[in-house]
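Just one protein chain is left out here, and the rest sit where they should.
Presenting subunit A:
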Amino acid sequence: SCPYSCYCLHEAAKYEKKVMVLDFVTPTPLGNSWGLGGTCVNVGCIPKKLMHQAALLGQALEDSRKFGWQFTEEVKHNWMTMTESVQNYIGSLNWGYRVALREKKVTYENAYGEFVGPHTVKATNKRGVEKLYTAERFLIATGERPRYLGIPGDKEYCISSDDLFSLPYCPGKTLVVGASYVALECAGFLAGLGLDVTVMVRSILLRGFDQDIANKIGEYMEGHGINFIREFVPIKVEQIEEGTPGRLKVIAKSTKGNQIIEGEYNTVLLAIGRDSCTRKIGLDKVGVQINEKTGKIPVNDEEQTNVPYIYAVGDILQDKLELTPVAIQAGRLLVQRLYAGATSKCDYVNVPTTVFTPLEYGACGYSEETAVEKFGEENIEVYHSHFWPLEWTVPSRDNNKCYAKIICNIQDNERVIGFHVLGPNAGEVTQGFAAAIKCGMTKEQLDSTIGIHPVCAEVCV
């Protein structure tokens, strides 16, 4: 799991181009920062999956008793032990990237880059020392950072995912604000570690994802002890008591009327969205157009901005997916086109993804709603099934919660246009189906494929 920039740079350096990378992390409002590697490695996919795994292991502990394992009744989780382990691993990745860049003779500067004129950037390091660099071509891959609410107390007292994974104390009773996958994944693992968790949702869960599945995910989380406060938004956060963690008072207003509620929490985690880091890097100085409203950069299908020698990849792209593997693929292919005479473009269609909520969700292709919208309800066929993983039978838990759904286009030979699975190891299950969708699989081919027994994935064939 190398960051996309790494891949790009390895590729470019392979073709003996002189390459430099500028990486800089502006500290969070609470002063948090991290090393080379970007969001995925430091404050995204990697620590998220490891903490999700910690929560899954908590469940495994309980299951194991039913499978004959015996140990003390009381098992507690130690946040510091986990966080230290996770941070050590991330540190080793940061180090690994620095070594890799060195080996590939890519110049690395830990400095904040911004355009100051055509073909010229100014790099400012954390001590304020400025240097100017020129290049034939530029690649912008600055990604995003969590958004704040813009209410009193948000930056002073709330944390974001940028702070959570290195928090030097257990967050305690936590309010997660938001309904994104970031919000639900974090709420999910915090609860799995034994914490009292509440999620405050303005409207719907997992906007943009299949809503039928999103609701099942929410139901599962509620069934497992996570509180949901629906249709409210925080309007003020106050500190009752300082501490690690302290005590905070959150005042929230209903989106449907004038009702005001109050709640007390140790930690408030904001997960309401992310903003592109494109507003303060001097794009106006070189004429790169951005979407003024969203801050995202529109590019053509070769990742080129409106300025021919400036390219962009990753989370900052307009109308593209905010995913590590997409960024990696786009970056790698871009460099191959620029320096190796290749012509392949990044295929942004049917990109699979997985939400690592307590009940995992893997998806590829259309959601049911978007399929209905695009093709018409009468032209699609939805095949679905609940299932009970064999491993959950002995501990007698969560019967009929797992679910798989396939959406087919009747007018195109019942081609599979949407794949959805809700269950354990959803990512592992979905990957192969994504490859099959890329090959244009039809329902008939799905039916004629033999299942592997006994695994969850066989329910899909």
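The definition used in the following text is that contacts are C-beta pairs under 8 Å (C-beta built on N, C-alpha and C of every residue); 3 or more make two chains touch, one makes a residue touch a chain; residues count from 1.
The rule we apply is simple: contacts and distances are computed from a predicted model.
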{"item": "Chain not present in the shown complex, as UniProt names it (candidates \"thioredoxin-disulfide reductase (NADPH)\", \"Proteasome subunit beta\", \"V-type proton ATPase subunit\" or \"Aminotransferase class I/classII large domain-containing protein\")", "value": "\"thioredoxin-disulfide reductase (NADPH)\""}
{"item": "From A:T142, A:T198, A:T324 or A:N409, residue that would touch the chain that is not displayed", "value": "A:T324"}
{"item": "Absent-chain interface as seen on subunit A, which is shown", "value": "1-2, 40, 45-46, 49-50, 53-54, 57-58, 60-61, 63-64, 66-72, 75-83, 85-86, 89, 93, 96, 193, 323-326, 329, 347, 351-354, 362, 390-391, 393-394, 425, 427-436, 438-441, 445-446, 448-458, 460-461"}
